[in-house]
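With one protein chain withheld, the remaining protein chains of the complex are depicted in position.
Naming follows writing order (A and B), and every chain is counted from residue 1.
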Amino acid sequence: MSRATQSRWGLRFLGLGYIAVLLIAPLILLFYKTFEDGLAAPFEAITSADGLHALKLTLLTVAIAVPLNTIFGVLCSLLLVRHKWKGNWLIDAAINLPFAISPVVIGLSLFLLYGRQGWLEPGLAEAGIKILFSTPGIILACIFVSVPFVVRETVPVLQEIGTEQEQAAETLGANAWQTFWRVTLPAIRWGVAYGVVLTTARVLGEFGAVSVVSGNISGETQTLPLFVEKNYENFNLPGAFGAAVLLALLALVVLMAMNLLKRKEAA
Amino acid sequence: MGISVEGANKCFGDFQALDDVSIEVPDGSLTALLGPSGSGKSTLLRAIAGLETLDTGRVLIDGEDVSKKPTQKREVGFVFQHYAAFKHMTVYENVGFGLKIRKWKKDKVRARVDELLNLVQLPGLADRYPSQLSGGQRQRMALARALAVQPQVLLLDEPFGALDAKVRKDLRTWLRNLHEEMNVTTIFVTHDQEEAMDVAGQLVVMNQGRVEQSGSAADLYDKPANEFVMSFVGEVNRLGDDFVRPHDIEIVRDRDDSTAEAMVQRIVALGFEIRVELVLGDGTEVWAQLTRSELQRLELREGQIAYLRPVHAKSFNGSAPSNPLGPRLPKGPRTVATRR
Partner (left out) sequence: MEAHAAKSPVAPPRARQLRLPGVGAGLGRGVVVLYLSLFVLLPLAALLDNSLSEGIGHFWSQVSSGQAKRSLELILVCSLIVVAINAVFGTIVAWLLVRDNFPGKSIVNAIIDLPFALPTIVASLILIQLWGNKSPVGIDIALTRTAIVVALCFVTLPFVVRAVQPLLIEMDREMEEAAASLGAGGFTIFRRIIFPNLLPGLAAGVALAFARALGEYGSVLLFAGGKPDTQVASIFIGQQIETGNEVGASAVSIVLLAMALVCLLIITLIQRWGSRHERSQVNLAANPVITGAAPQGGDERE
């Protein structure tokens, strides 16, 4: 064996071994553990009242947080790329903040803002609005953690397509809305879609921030990730595994969507 | 150091890039590998450098079989079409790279790099990064980098391919002068026949992985071995099985047995040279190359009927070429169909 071949096999052993031990083995074991005693127990756990409620609440947060952050993300990208402004760097920095902040810290800041001695507490209490330990708090946490994704994926695509197509559309008489819907959006759609997928994945699986603001009350403020934790701590392993497998399956769907979109974007 | 390649074969998948290629490059010569893209010329050059391994066949440098030697040990200087500048290094670090690998002392490196930067006319640019140079400067830096290690042979892969026409012409002359000065055996690859004839003493014409012919520029032009070489090296008109160079077509005003009738379609003045495009009776389009004074003497105009006489014609299918135009045309006056 030549030295080049030797080092090639060495690198393969290291790289693929690392992936196998770190990523693949745990994933296979999760599915094995969940189903080793049959499908009944994990299925029952997910379809229990608490399980179904956790699933519904998770889907609700996705249904609210993802569209909001998508619209914000596209608008923000257009401003950052197409409209030079002195304050753009500040907006850009603020968008990246959630990447640098621990989910628990995000949860804590919401907890402090809307909590007992929070700035907004007097007004909210008077209006009878409850944010902490209820659904709005969970949604706010999910919006916070997933703000950057659509912007980060859309900005480079927008920069790459340039303005020529938009200018061409304008010379052909298209107004701003028509240009946006017929030229800009179709050109950036795969980038936006990729951002949406990442946002969805993050909202689906958010744990740290949500655990601080939700109170983790079964059947009320419990999302699927919280359901996993609670069941694990209560030694209800089938429940924990059932929900974990459900989330893992969703993660695999997300992975497939990411790969599909990457290919579309490259094409 | 002479270079020879013996019976080289190389396949990429089911594409045969080299098909039993043998060439002989004399010591100290400047040789061009000429051919269209996909002809295998770059693959051959890369095989000589050791950047490709041959399926079968041998590469000899100075009589020594180097086929098994890695690139690092072949002591060749290689210049790439797109410069392959180390973009994270300054010009100085680029040129000194090979010397550092050879563990030269710092002051010796400095002296050698300075000498080379003068040679390639880039003095004072040592601290620039490649992104700060023009294309021509980058290519000269790449050449200096290849020459720094005093290679046994210098290999250039389409060295001027990425440059614009003007810079290209300057560098050609410069390369020829440099070769005379350094006298190192040099092979360069090009698809531009004019460039090859201008720079090289010896040409090797390649097509579809095979060597079609090698020899001096005059040999190839005057005695092409086959149809491909004739049409690739210089301009040519094809008339059935026969080939005539445009400057070998004589235009006369009076008809006789050796002439063919044609209609002048277009006259293009390219400075001193005049290009006359004509259509024969059977619809074949030919063009003839005239000088300005010839055109004035003939008083040709577009749309007019003229008579052609081929001076030299070549045929590669065995039969002796006679008059390629005559027999194919019906005798007697007739009108040439206008095509416009």
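Details
Going forward, a contact is a pair of C-beta atoms (placed from the backbone, for glycine too) under 8 Å apart; a residue touches a chain by one contact, two chains touch by 3 or more.
Everything quoted here is computed from the prediction, not taken from an experiment.
Contact with the undisplayed chain is limited, among A:G15, A:G38 or A:P67, to A:G15. The omitted chain makes contact with just one of the residues B:F80, B:F188 or B:F232: B:F80. Contact with the omitted chain, checked across A:I138, A:I188 or A:L247, is made by A:L247. Touch with the hidden chain on the side of subunit B covers residues 49-51, 70-78, 80, 82, 84-89, 97-98, 101-102, 124-125, 128-138, 142, 145-146, 149, 162-164, 166-167, 170. Mapped onto subunit A, the interface with the missing chain covers residues 3-4, 7-8, 11-12, 14-16, 18-19, 22-27, 29-30, 33, 72, 75-76, 78-79, 82-85, 87, 91, 94-113, 118-119, 140, 143-144, 147, 163, 166-167, 170, 176-177, 179-181, 198, 201, 204-208, 211-212, 224-226, 228-229, 232, 240-241, 244, 247-248, 251-252, 254-256, 258-259.
Throughout what follows, only the chains that are shown with their structure count from here on.
For this pair, subunit A with subunit B, the centres built from the Cα atoms lie 58 Å apart.
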